[in-house]
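Right, one structure below, let's go through it.
Of the protein chains in this complex, all but one are displayed in their positions.
Chain lettering (A, B and C) follows the sequence in which the chains are written, and residue indices restart at 1 in each chain.
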Amino acid sequence: MSQDWLLGSAEELAARIPDGAKVAIGVDNTGVAMETTRAMIRRGVRDLHLVCVPMAGLQADLLIGAGCISTLETSAVTFGEYGVPHRFHDALKRGALKMMDATCPAIYAAMEAGRKEIPFIPLRGLLGSDLVVHRPDWKTIDNPFAPEADRPDPILLLPAIRPDVALIHAPYADRNGNIFIGRRRDFALMAQASRQGALVTVEEVRDIDLMASEETAAGALPAIYVEATAVAPRGAWPLGLPDVYDIDEAHFRRYGELARTADGFARYLDEFVHRRKQAAE
Amino acid sequence: MSQDWLLGSAEELAARIPDGAKVAIGVDNTGVAMETTRAMIRRGVRDLHLVCVPMAGLQADLLIGAGCISTLETSAVTFGEYGVPHRFHDALKRGALKMMDATCPAIYAAMEAGRKEIPFIPLRGLLGSDLVVHRPDWKTIDNPFAPEADRPDPILLLPAIRPDVALIHAPYADRNGNIFIGRRRDFALMAQASRQGALVTVEEVRDIDLMASEETAAGALPAIYVEATAVAPRGAWPLGLPDVYDIDEAHFRRYGELARTADGFARYLDEFVHRRKQAAE
Amino acid sequence: MSVSRQELLIHTIAGLLKDCRSIAVGASSPIPGAGALLAKHRATRRTFVTILGSRKHNAMNSGGVELFDMAAQGRVDAFFLGGGQIDGEANINLVGAGGTYPQTNVRWPGSFGSGYLYYLVPHVILFREEHTRRVMVPKVDFISSPGPRADGVYRPGGPVGLLTNLCWFSFDRERRRFTLETVHPGHSVEEVRDNTAFEFDIAATVGPTAEPDAQTLALIRGPIARQIGEAYPRFVQQVFPDAA
Partner (left out) sequence: MSVSRQELLIHTIAGLLKDCRSIAVGASSPIPGAGALLAKHRATRRTFVTILGSRKHNAMNSGGVELFDMAAQGRVDAFFLGGGQIDGEANINLVGAGGTYPQTNVRWPGSFGSGYLYYLVPHVILFREEHTRRVMVPKVDFISSPGPRADGVYRPGGPVGLLTNLCWFSFDRERRRFTLETVHPGHSVEEVRDNTAFEFDIAATVGPTAEPDAQTLALIRGPIARQIGEAYPRFVQQVFPDAA
């Protein structure tokens, strides 16, 4: 069995993300590709449109601080109890970021439309929210299936989101390139909706076939949605990976402190992002 | 833990399906609720709108022959290599059936719209097919998100399907009423889109919690989508249940022979459907 | 036996959830989560509680979209929303204040699921502990999600009221106004008035918010605290150290 899907490192994954790409990421602590994120910063990728499914945290703040992002589409940016995303706030204030504020189900629905390659999808809610005012890409129509013809039923149409790639970190790949995601179906949605598919880091490759039984197949991201995979042990660090390791709280707080200022953030990059590159050179 | 979801028999499930209900069923041999189907015929349910997700076989032919169905929405009715669905053909010729011919992805998309409770969903394909001519409930519009404003992009809108109930047979329920479905995600879609939820028969109830681990949770239909469950050993018979038992080929062929004529079908009902009722009386 | 602020809120929330069969609780919400678990504990019929961030209290397995689809299906009876700002028409703002969007002076995380669930969930409980004129404003600077209004928009859900550190307001969806119903022990109607910059009505009799009895307190401090500790260990360490 050819393992042409298995690359040597997260650097090789990052090399597959062109400047200007639309990149889908998931929620911190569900299996976020932090090593790939660092490799993207090392490579100096620029002008990304980041689609947060449906919100973001450390991963987005790091990419924003490093100047990789020009458009941010998200329902929220939050560090939860670990502080405040200063690089995000700073970029927003400087006007350095095209902001596309959304609500979680709108991002999901638009991604589902992307997965079906339908041009748009209607969604309830939202009308009367200022979110709509600032999203000229959304359109309001009268529901053509309204039960009462004389009573208009306004509804919002969202254009589909088809990212170029989805970034994922998962516990393991099987020998055929299927990825174990368990019930984190957001990753399947992200990979399926993406044109190239998912770029995945895993803790390890296991010599099993996830698709061989009903029990294990249900928790797999099938290989056909995966553009390439690389092994990156502790690839979600300093975030946690469910069932595998916990979040590195001390490190996250330290990031929060350093990232208050541009200088502090630059020092963080030097120490925790570029160091590896220097070591490799 | 209250097990108020666990009923005594398939008869009690069938009692929850009112005349005129919209009922979703799955594909033969994936886990079809044949014992519930027989209980429905014994109870004499009438005027059902059967939604086949996305096609049907023996289960539909039996319900049609027994006079339970007034509307049939499906992409196909087929016995595969086991013969011809004569009761379906006979009802169609007699004009006894309102026929809503579809194509598989249209049924899936409309069910997905039902799951989201959006009133409609666009779908590619279909335009120019005679299916559209015979489905006045479908509407063609110009895509309001067409990339070129001066070049119309016609697209079909399908109204959502929200069945009242979904019928399922599965290998087992756990102690909390979650149902093991493995990768047969059609059952999740059917249950989620249904207003009341799923009526499920299972081979057995196991004293485990499917939702307790990532590995097993992914293959579960969560209990919140299940209106009620009953134990019915070999409840898919004469159809097969993946990994549990195979189709009863001899019986299926015998059905096909008997169901050629209305008389033969009546004899089949007497012997294999009503017999149990008589035994119980 | 003295009742803490958190215990009072948990108890009050459980009461508000009494008839709900399916309750969902968003991120960063230990008190609503504990209230939901208390309501479930007391329920006579099967009750589903989904706490985002909990693996144990989770009725779902299809990814983040499932909560929203469940709500649209009518399978979520109650949910909680807050707001950096809340106004007297129950508009809520989770985006930012001051300045000009998107360059607001203050930026909060964002709207999360509010721009959807607020329309669809029949019992939305607005929950914001901080009760100040900074939060309870005459008009929000940004409408993450609008309060109910007669605009012909499909809206089977909406707010039932607003619970804060000071009081419980009910909300009338027709009149689009809050009514002060109860004030928490140790606080006064005057204090509520002083700290609320929006107009509201006052019920004919504003009693004190009911406190939990000894049995309920024991429940909250014991099994409920332990259960919510799975998703919120830090909260339980601080508020219920005996259960941590």
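To be clear about the criterion, a residue touches a chain if its C-beta (ideal position, glycine included) is under 8 Å from a C-beta of that chain, and two chains touch if they have at least 3 such contacts.
Here the structure is a predicted model, which is why all the values come from computation and not from measurement.
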Task: Missing chain: touched chains present in the view - done: A, B
Open item on the list: Among B:33, B:66 or B:123, which one touches the chain that has been omitted from the display?
Closed with: B:123
Task: Full-complex contact with the absent chain, from B:105, B:144 or B:264 - done: B:105
- [ ] Check each of A:67, A:80, A:144 or A:222 against the chain that is not shown and name the one that touches it.
- [x] A:222
Task: From B:20, B:44 or B:80, residue that would touch the chain that is not displayed - done: B:80
Task: Among A:86, A:115, A:169 or A:184, residue touching the chain not depicted - done: A:115
- [ ] Write the list of chain A residues that the hidden chain touches.
- [x] 2, 4-5, 115-118, 177, 188, 192-193, 195, 211-212, 217-218, 220, 222-225
Open item on the list: Applying the definition given at the start, please give the residues of chain B touching the unseen chain.
Closed with: 27, 53-55, 74-78, 80-81, 88-89, 92-93, 95, 97, 99, 101-106, 108-109, 112, 123-131, 134, 151-155, 183-186, 188-189, 242
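The rule is simple: only the chains that are shown with their structure count from here on.
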Task: Reference chain B; chain at largest CA-centroid distance - done: C
- [ ] Name the chain pair with more contacting C-beta pairs, choosing from A-C and B-C.
- [x] A-C
Open item on the list: If I average the C-alpha coordinates per chain and also across every protein chain shown, which chain's average lies closest to the global one?
Closed with: A
Task: Gap in Å, rounded to a whole number, between the CA centres of chain B and chain A - done: 36
Task: Centroid distance [mean C-alpha coordinates] between chain C and chain A, Å - done: 29
TODO: Just give me the whole-number Å value for how far the CA centre of chain B lies from that of chain C.
DONE: 39
Task: Sequence positions of chain B contacting 2 or more other chains - done: 116-118, 217-218
TODO: Could you list which residues of chain C touch at least two other chains?
DONE: 61-62, 72
